[in-house]
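As you look at this complex, bear in mind that one protein chain is not there, while each of the others sits in place.
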Amino acid sequence: MSESVQANAPVLAVDRLSIALPKGGDRPLAVENVSFEIKPNEVVCLVGESGSGKSMIAHAVLQLLPRGVDVVSGAVTVAGQDPSKLDGRGLRNLRGGNAAMIFQEPLSSLNPLKRVGKQIEEMILAHQRPTPSMAEVRERVQTLLTQVGLPNPLLLEKSYPFELSGGQRQRVMIAIAMANRPALLIADEPTTALDVTTQRQILRLIDDLRRERGMGVLLITHDFGVVADVADRVVVLRHGKVVEQGTASEVLRNPQAAYTRELIDAVPKARLADIHDTIVRPEPLLEVVGLQKTFRVKRGWLQPPREVVAAEGISLTLHEGETLAVVGESGSGKSTLGRMIMRLTEPDAGAIRFGGADLRLLRGEALRQARRRLQIVFQDPFASLDPRQKVGDAIARGPMAYGTSRAEAMAQARKLLARVGLSETAADRYPHEFSGGQRQRICIARALALKPRVLIADEAVSALDISVQAQVLALLAELRQEMRLAMIFITHDLRIAAEIADRVIVLQKGRIVEEGTTAEVFTAPRQAYTRDLLDAIPGRDFFDQPGFAAAAGARQTARIDSGIDAV
Amino acid sequence: METVRAFLRHPSGMIGLVLLLIVVVVAIIAPIMFPVSPWEMVGAPFTPPGEDGLWLGGDTLGRDVAAGVAYGARVSLLIGIASALAAMAIGVVVGAISGYFGGKVDLVLMRMTELFQTIPAFVLAILLVATFNPSLLTIILTIGAVSWPPLARLTRAEFLRLRHREFVEAAQCQGERTWRIVLGHILPNAISPILVVTSLTVATAILLESALSFMGLGDPNLMSWGFMIGAGRTVIRNAWWMSVFPGLAILVTVLAINLFGEGLSDVLNPRVSRRRS
Amino acid sequence: MTPLGSAAAIGLQAISRIAQLVAVILVIATFNFVLVRAAPGDPAQVMAGQSGASDPKLLDDLRKEYGLDKPYFVQLVSHLGRIVRLDLGYSYRQRRPVVDLILERLPATLLLTVTAFCLALLIGTALGALAGLAAGSVLDTVFTVLSLVLYATPVFWLGLMLVLVFSVTLGWLPPFGYETINVQLSPIAHALDIMKHMIMPVTSLAAIYLAIYARLMRSSIIEVAQQDFIKTARAKGLSGTRIVVGHMLRNALVPVVTVAGMQAGALVGGAVVIETVFAWPGLGRLTFEALLQRDYPVLLGIFLILSIVVIVLNLLTDLVYRLIDPRMTTGAA
Partner (left out) sequence: MNRREFTKAMLACGAAIPFGITRAAGQTRGGTLNTIIQPEPPVLVTALNQQQPTLTLGGKIYEGLLKYDADLKPMPGMAQSWEVSPDGLTYTFKLFPGITFHDGKPMTSEDVVFSCMKLLVETHPRARQNFSRVASAEAPDPLTVVFELKQPFAPFIGCFDCTSAPIVPKHIYDGTDYRKNPENDKAIGTGPFKLKEWVRGSHVHLVRHDGYYLKDEPYLDEIVYRVIPDAASRALALENGTVQLVQWSDVEFYDVQRFKAQKNLEFTTKGYEYFAPHQWLEMNNRIAPMNDKRFRQAVMHLIDREAFSKRVYFGNAKVATGPISSKTRFYDPNVKRYEFSVDKAKALLDDMGLKPGANGKRAEIKYIVPPYSESYQRAGEFFRQSFARVGIDLVLVGTDMAGWAEKVGNWDYEMTQNLLYQLGDPALGVARTYISSNIKKGILFSNTQGYSNPEVDKLFDEAAITLDAAKRQELYSKVQQILVEDVPVAWTLEIEYPIIYDKAFRNIVTTGIGSHETFGSVYKS
């Protein structure tokens, strides 16, 4: 147990570690010659974009690599032991004993059919020798649940994972990890699936536990914000290689590697300075009045349906060339709002005035015509394109549906593809041949094909890696400028909102809690809830320091070029 | 092309394909292999296999079992495929409607589907065939009528899955018309699992047909495998070959189709192949 | 949610499901009635045909006796009325109340089907689990091939082959029947005697479902093995057996149970053929005999009963399913 480890010996030492991918992978080595150390009571962040091999390392530490992926050279030492040299029993003692691990998806990481209490007990029983009495075990479970800040532990240990919120589940995972006072905690993207506020709490919790137990923490993340908040030291990975490592402040303040710099820059920042002037016309382009929507989830016979309020009296206006950000946590009804405006979801009440008509009253052909100038870009670029349809067709289909000749539509499609930074030849290829970022560009091109006046971007960049995200954001900014597009930008990421929006609407449980210009909302939030959200922005304290925002404008062009190169 | 190449690399799938081809070929060249009708009494009753030219033996009336097996392939395949298609026709229409429109329509149609699934399929089949008297048509329709529910459910599930996929909604927002969306986007993306299940339905249809004619509810003018086993059952102690060989024929055919179908589903979409089985 | 709460929920659902059940039964009753009445063949005529010669008087008596002269609608109403009173009518062919006929055959069928069902489920899942855990091994391949073959074997043919081998050739097992008639046996000996008669019918009936469940369990196990929470379990340092027993099996069982429920109908169907092959004195054979006699009341009764049996089996598996998977008891997931 952790007592056995001498004061300052590293709890984890990774030495020239290389991990091979199975034949036919996109590269021979997932991880190449990586070395770093974690001292007790130290948080080390492994940062990198998807495919950088960061979680491979984490899995390698506990010998949890998937079949076919193997360590080819180098060594790992956990609390003085080399896991690869341990026999089954030894390895089992190490796992969950000296080194515990938590994962990205708390729901799928917990056994759905076991009460959480049992799942914690199991962890204790598997390791404590001599085996403690059930009474002791139960008491221990209670303390753990309290320590991870879960309310009403007695009831909670009896409940099943699906009955808990995402945050609670992750807390349970942590409780399990903490059960045997590990010397090392490995957290693989522990907050990526969570809302900002929850994310903040979970990070705090991990940090507190670290402090009071002096354990070492290996935190895998893609978010420099997180790094800025919790990391003592940082290891930046790209394509399985360490591009840079050092203390958090060094790396963040003057990154040595260009890649590191790019990543840091890519973190969206409020450009409160230069809000471009909007010519506010008397009559708005789009006007939403008192939208109402309640979802009723049927729960079998005789049981009252569960009601979820997705929109309650939501009103908003949008003027030409203006960008309105709709922010809120999951379940706040922000996406529903976008879908209702598109008439993909039927509102219970309210009006959607656009192009001189109330969309809500339109049906069939009339709706089809009215909706033409109103387009949407969805979150998941993989689900947004018909896998069986050529990219060109996908874009041309819209205009053709409104009578444009095929030839003309295709020509237009090629132009658009070029415009969004893809080659015209892309038109003749199928979606699966493109990366996520490229697909999202295609989706944008498709939306623009109908020359919309309002574009709704529903979490349009959330699924993308941070650098790609930045490129797409920049693209949208430009298009808005040159097409005088009005945009409704739906996002959970306030930093993005801050970067792109003129005005911001904050949603909570289907209600507008705060509305105002980006500047107002970000600098002088009126509502407590808004304040919490802002505080929760990872790395805010760091990134919003003067001197960072300034450079923002200059960076953009550069980024777009690199964006196009990347394609 | 891609999928074809993938399939060629699928071992069990290929075994299935080869076996299936053999059966098909036999079915096609049956009249060349055996010019005389399988009903013709060419030898002495109960001729054991190999004797006077009947290498699979003769039956109670001295008819050539080998010829029967060969011609039986035609009947089994015909009925199997036809009724599977019938089932698909019903299933896809029902499933598509209730999957795309949902709501009350969905409720009603699915209740109906459940009803059809509740009544033991084979017992229902017996009832239907006996009710409308066994003939090629009634048998095909009957088997179709008891086999469609799974297809309806699958189609419905696929439609529900695709109905709110972003690319479908995108198409909607782009002003494409409903029928175009259904035929152009949803169906093409739903069709492969449907085809897979249909191909597997062929197998179950063949089994169902054989069971029916075994129970004496086959078309008396068709030399089908089930009928042969049924005729051989009572004389199993005098002439084991009468029931053994047609049975093997069924086994091989069904096995072939299953292997083929699963190979297909593995290649086309692993998702469904996991759901089924 | 507290255990009490979930129990209540289960209770509530049970009630609602029973309500559905009644509705379904009435629909099926109507459905069966219409279908069977659509059949060609005048029951009175059959009766007469049976008794070796016939004349109009006899036919009329029969039609009156069984209300066949009244319009279908009237017959249907009285039919449904009787169903509600759990009176399934009177068989003029067998000259006995249908309920009696069915009830005296039902046990044999249940004995056959339930035994086959349980065996198939137990052995099937067990083999499937083994195969799944040893995926890719020789054992696995053998199981897979075996299940594929069984899956493609016609039930009745399998039965015949068993008879051919174990009765005709080896003479080990009785080729037909339910028990050795007219021998005085001690209760134990009698039970053994029945078991001996059951071996072949049960085997042939269970085989295909055994195959199905085995394959399902196999793929299910393989799927569960890839789940995150199994990774968690390993990260917890649990031993292999503990992971399998404590985390994999239960999760893997969920899909198997659902399918098992859906298979109930097919199983009952299979019983019809098997009972004919093995002269098993159950409902299956009664169905076929009644059908050839166009014994309407019996047919209607049997189809109703079989449907009820199936629905009940579905209901049971459904409840089992809910017990296994807490997510089902609250409309979650």
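Observations, loosely collected:
Chains here go by letter, A, B and C, matching the order in which they are written, and residues are numbered from 1 within each.
We take it that a contact is a pair of C-beta atoms (placed from the backbone, for glycine too) under 8 Å apart; a residue touches a chain by one contact, two chains touch by 3 or more.
Please read these numbers as outputs of a predicted model, since none were measured by experiment.
Of the chains displayed, those contacted by the omitted chain across the entire assembly are B, C. Within the complete assembly, C:Leu101 is the residue of C:Ile28, C:Leu88, C:Leu101 or C:Ala235 that touches the hidden chain.
Screening C:Thr30, C:Gln75 or C:Ser167 against the full complex identifies C:Ser167 as the residue touching the chain left out. Across B:Ile143, B:Ile194 or B:Ala231, the residue that sits in touch with the chain not pictured is B:Ala231. For the options B:Ala6, B:Ile22 or B:Leu61, the residue in contact with the chain missing from this view is B:Leu61. Seen across the whole complex, the unshown chain contacts subunit B at 37, 39-41, 45-46, 60-62, 130, 133-135, 216-221, 231, 233-238. Listed for subunit C, the residues touching the missing chain in the whole complex are 39-43, 45-46, 48-56, 58-59, 65, 93-96, 101, 104-105, 108, 163, 167-168, 175-179, 181-182, 276-279, 281-282, 285-286, 289, 291-294.
Just so it is clear, only the chains that are shown with their structure count from here on.
Taken as a graph of touching chains, this assembly is fully connected, with contact between every pair of chains.
Farthest from subunit C, judged by the mean position of CA atoms in each chain, is A. Subunit C has its Cα centroid 23 Å from the Cα centroid of subunit B. Measuring from the averaged C-alpha position of subunit A to that of subunit C gives a distance of 50 Å.
Residue positions of subunit C touching 2 or more other chains: none.
Only residues 342, 344, 368-369, 371-372, 374-376, 378-380, 383-389, 394, 397-398, 401-402, 443, 446, 449-450 of subunit A touch subunit B when the two sit together in their complex.
Interface residues of subunit C, counted against subunit B in their complex, comprise 24, 27-28, 31, 35-36, 38-40, 148-149, 151-157, 160-161, 163-164, 168, 215-216, 219, 223, 262, 265-266, 268-270, 272-273, 276-277, 287-288, 291-292, 299, 303, 306-307, 310-311, 314. By the touch criterion given at the top, residues 62, 64, 88, 91-97, 100-101, 103, 105, 108-114, 122-123, 126-127, 155, 158-160, 162-163, 173, 176, 297-303, 306 of subunit A touch subunit C in their complex.
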